[in-house]
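Note that this complex is displayed minus one protein chain, with the remaining chains in position.
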Amino acid sequence: MTTAAELLAGIPELAGAEPVTRVTIPARLEYTHTPGSAQTRFLTALPDKRLLAERCPQCTRVYVPPRGACPTCGVATTEQLELPHTGTVTTFCIVNIAAKGLNIEVPYCYAYVLLDGAHVGLHARVGDVPYADVRIGQRVEAVWNEERLGPSLASISHFRPTGEPDADPESYRRWM
Amino acid sequence: MSKQPVAVVGVGQTKHVAARQDVSIAGLVREAAVRALADAELTWADIDAVVIGKAPDFFEGVMMPELYLAEALGAVGKPMLRVHTAGSVGGSTALVAANLVAAGVHGTVLTVAFEKQSESNAMWGLSLPVPFQQPLTAGAGGFFAPHVRAYMRRTGAPDTVGSLVAFKDRRNALKNPYAHLHEHDLTLEQVQTSPMLWDPIRYSETCPSSDGACALVLTGDSGAARAPRPPAWVHGGAMRSEPTIFAGKDYVSPQAGRDCAADVYRQAGVTDPRRQIDLAEIYVPFSWYEPMWLENLGFADQGEGWKLVEAGVTEMDGDLPVNPSGGVLSSNPIGASGMIRFAEAALQVRGLAGEHQIDGARRALGHAYGGGAQFFSMWLVGSERPDH
Amino acid sequence: MSPAARSVDRHGRGRDVAVVAFAQSNHTRRTDQLSEVELVMPVLHDVLKQTGLTANRIGFTCSGSSDYLAGRAFSFTMALDGVGAWPPISESHVEMDGAWALYEAWVKLRTGEADTALVYSYGKSSPGSVRDVLTRQLDPYTLAPLWPDSIALAALQAQALIDAGLTDEPRLAETAVRSRRAATGNPHAQLRGSADPAELLQRPYEVEPLRRHDCPPISDGAAAVILAAGDTARALHANPAWIRGIDHRIEAHQPGVRDLTESPSTRLAAAAAGAFDAPLDAAELHAPFTAQEVVLRRALYLSDDVPVNPSGGPLAANPVMAAGLIRIGEAAALIHRGEAHRVLAHATSGPCLQQNLVAVLEGTNGNRNGNSPRSTDGTRGGAR
C-alpha cells in the first residue's frame, strides 16, 4: 500500500517533508438533557428518600426506576407507588478495574437489587460487607448519601446487608 | 411469494489490530470491500447497492459516517443503507443486504461493517455522562459480569469453564491470519491466573478492542453461477429483539435469542442443531458466553452448555467446533464483529477458511447479539443451494 | 452509473405493499417533559389503533433515529420500550431518517417473510444545537473541523441557484409563505401561517442569502407508519396507498465536487421508482430549505401545477430523522383521504441533498376525479 511519504516523494516542493499520519481533532457538543416525565417523578422523590416506582396498568409489573413505558406492554406506567428501602441481591459482580470518569474506588460490588415489591432489579452498589460475603439472595437495605441528596440516583450511596436470613430463591427467581 | 435464494460469493476482512494508524476510516472499510470484491472477482460496477453497519457513531465521532464513505464504497449513484442495531449490527447488516437479494430488489449487493475504535475510545463512547444517572460500570464487561455469575449459580458450572473457552479461542486465533490477538505463548494457567477484572470475569476472558472491517458480496442464482469459487448459500436468517430491561427478563438465556435461533432452524429445516450443524461462529465477547449461548441456541440442554465445553466438544477437533476463527475473544471491531461471525461461517462452508478450516463443514451458524443481550441476528449458511 | 438497469424492476413485479396507517406527533420546538419513548409511544398507539393491530401481530418493526441528535449512544434501545417488544419481535434499526427504515421494511415485506410492518422514527432536536450537531456528519478530515453548520451549507447551495438564475430571494420567500400557509390545515405542523413575502424579505439574513423563513423550524417530533402487503393491506384499509415504486441513491459527499443546482440522485431514484411513468397529483418533498425545493422540482420535472407539500412540508415542521418518513406518511394520507390518486414522496439525508429517496404511492380506485390536495392559493392541483 502506498504511504503518504511515497506520495510526497513525487512532489518536489514536499519531497522529504515529515508526513502527517495522524491528526487530533477535538469536538465538543453541548446538550441539555431532560429525563422525561416518568424519570422526573422518580428522581424528584429521591431527595426525600422516597423510592417511587410505577406499575403497568396491563401486566401490573412494578418498575423502578420507571422509564415512561412498560417495555413489554408498550403502554405508559402512570400509577405510582412507593417502595420500601429493602430488597434482595439477585446477582452481582466485583469490579476490580477503575473506569475513567466513574470516580468509584475499586474494588466495589455492583449488584442488581430487587426492591421489595418491584419486578426489576435496581442497579446499585453493595457495601459495608466483605465482598467475599456478598451472596445472591442476600437481603439488603438502602444507605442514603446524606450529603448528596438530590434528584439523582447518587442519592443512594449503596445498599448494605440487613442481617436477615437470605430470601427464598423462589421470591426473586423470575425477577433478576 | 417465495424468496430468491441468496449466496455469499465474496468475503473480505482486514487484519484486526488495536489501531490501524496507516489508514483513514475510508481506507479501512475500503480494504475489506476490495478483498470481498476480489474474492468474488467482481468490480465496483457489478454492485447494485451497498448496506453498511457499525455500532454507535460516537465510537469514531462521525455522525452517519456512511455519507462520507459513499465514494470509498463505490456507492455514488447507488442505494446505500446504514444499519445500527448495537452489537448485533454486523449480523443485522448482512441480513438486510441478504433481504435485498431475497426480495428480488437487487441482483448483487455489497455489505460492509466496521469499527475504528482507535479514533476515540469505546469506554468513552459507551459511558457518556448522562445526567441524573449514577453509572456503576463502564463498558460491557461490568454490565455482563452479573449475568455470568447468574449463569454459574443457575447451572453449578465450575469456575474454570470460562478459562477453557478463552484458551481455546486464543489458540484458534493463531490459525487465523486476520485475528487481532496472536498470543503464541499463552498457557491455560496464564488465563486462569490473569487478573480478575469484573469478578467472575478475568482479563484473559475478555475481548480486545480492535480496528477492523468486514465485507461480503451477496448475490442470487445467476450471480452464484458465475462465481469463481464455491458460494455459501443462506439457508435461514433472522433477527429478534426484546426490551433492554423488563420484568422477567432472562439475562442468562434471553427469549429473543431462543426465538431467533428457532426461526433460523425452521427456515433451514434444522430439527437437531447439535447434529445437523457442523460448526458455529458465536458472538462470545466474554468467554462464559460460549456455554450460555450453546444453551440459548439449542446446542445443549438448559444448564448443560458448560459440559460441552469441558468435554472439548467445541474445540477445533470436537464435534461442534465453536469459533474456529478465534471469535470475538480474539478480534473485536465492535460494529464488524457480528459480520465477521457471519463471514467466517460462510468461509467454512465454502471450504475457504484456510488453516482454521473445519474439514467437511457443510452447514454453519453465524450469530451476533447486542444491546443489553436483547438484539439477536443469526444466519445459517450451507454449501448446498437450499431446495425450497 | 446505472445499476437500476441491472436491478429487478421495482414497480412491475413482486409483492404489492401499501401504507395503511400514518400518525405523527404535534411537532414543537421543545418537548422537555418527554423522554424519547414518551414522545414516540402515543404515535405508535395511534397507528396501531387505526389498523386494529397489536404490536405482537406486526410481522416486522423498523425504526430510524440518531444517537448524535440525542447525545447518547444506543439511544434507540430505550425507545423500543414504547413498542412493547414482548414476546420478542423481528426488529431492525437504521441510523437514518425513518424513510429508510420504511425502505428496509418494504424490502422485508417483499421477501414474503412478513405481511405487516411497523415503521417509526423520532427526533428530538431540542437537547442540542441541531445546526452544530449536523456538522459532525461531514468529512471528518476536511469539513467537520471547520464546523460549517447546516444553514451555511444550504446557503451555499441557495447562492449557487441564484447565480445560475434558477431562483431569487423573492421567489424563495414565496415558497416559504406557500408552505406555511398550507400548514394552516395541518394540526401537527409547528409553523402555521406566514406573513407576506414582502414583509419576510425585510427581515435579517441567517446566513445570506437565506433568511429565517428559508430555514426549517427546529422541531421535536415522531412519526409512525404501518405497511401491509397484498390482501392484508386491503383488509386493513379501504383505500391503501400502494407503494408503486421506491428507490434511493447517494451522491459524492463533498459539496465542492457536486453541481449544487442539480440532484442526480433524486432523478435516478425517481426514475427507478417509476415517478416519470404517469402524471402526479401532488408531491411531498423533504426540502428543509426553500432553495432545495427548487433543486428537487428540477430533478423531478415537477411542473408548477403539481401541488408541493400540501402538508406544509419540512418548512412547517422538521423533526430531524422523522421528517422524511412524514413525507411518505403525508403522501399516503392524501390517498387515504381520497384527495389524490398518485403522489410522490421524497426524503433526503446528508449535506446539500447528498442522499435522496423517492417513493411513488397510488390509490387503488383511481379517484382521479376526487378532490385535489388542499393548496393555499385555492387552485386545484393534479392538472393533467
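For the reader, a short list of remarks on this structure follows.
By written order: A, B and C. Residues from 1 in each chain.
Here is the rule we use: a residue touches a chain if its C-beta (ideal position, glycine included) is under 8 Å from a C-beta of that chain, and two chains touch if they have at least 3 such contacts.
Note that contacts and distances are computed from a predicted model.
Chain not shown in the complex: UniProt lists it as "ChsH2 C-terminal OB-fold domain-containing protein", one of "Acyl-CoA dehydrogenase", "Cation:proton antiporter subunit C", "Cytochrome c oxidase subunit 2" or "ChsH2 C-terminal OB-fold domain-containing protein". By the touch rule given at the top, the unshown chain touches A, B, C in the complete complex. Considering C:Glu208, C:Asp231 or C:Asp305, the position touching the chain not shown turns out to be C:Glu208 (whole complex).
Within the full complex, the residue among C:Ala85, C:Leu200, C:Leu236 or C:Leu260 touching the omitted chain is C:Leu260.
Although one chain is not drawn, the whole complex shows that of B:Val130, B:Leu174, B:Leu188 or B:Ala262 it is B:Val130 that touches it.
Of the residues in chain A, those that touch the hidden partner chain are 1-4, 6-8, 10-11, 13-14, 17-35, 37, 39-41, 43-44, 78, 151.
Chain B meets the missing chain through residues 19-27, 30, 44, 58, 60-61, 71-74, 76, 118-121, 124, 128-132.
If you put the missing chain back, the residues of chain C touching it would be 1, 32-33, 71-72, 127, 131-132, 139-143, 145-149, 152-153, 155-160, 163, 204-205, 207-210, 252, 254-257, 260.
Just so it is clear, only the chains that are shown with their structure count from here on.
Centre-to-centre, using mean CA coordinates, chain B is 33 Å away from chain C. Centre-to-centre, using mean CA coordinates, chain A is 36 Å away from chain C. Note: centroid distance chain A to chain B, computed from Cα atoms, is 27 Å.
Along chain B, residues 61, 130, 243-244, 246 each make contact with two or more other chains. Annotation for chain A: residues 25, 27, 33, 35, 39, 67, 70-72 touch two or more other chains.
Within the complex formed with chain B, the residues of chain C that make contact are 1-3, 6-8, 10, 13-15, 61, 66-68, 71-74, 76-78, 80-81, 85-96, 100, 103-104, 107-108, 110-113, 133-134, 136-141, 144, 247-253, 264-265, 268, 349-351, 354-355.
Interface residues of chain B facing chain A in the complex, by the touch rule stated above, are 21-22, 61, 123-124, 127, 129-139, 141-142, 145-150, 153, 195-201, 243-252.
Those residues of chain B lying in contact with chain C across their complex are 1-3, 24-25, 47-49, 56-65, 67-68, 70-71, 75-86, 92, 96, 99-100, 102-108, 125-126, 128, 130, 238-244, 246, 254-256, 259-260, 263, 371-372, 374-375.
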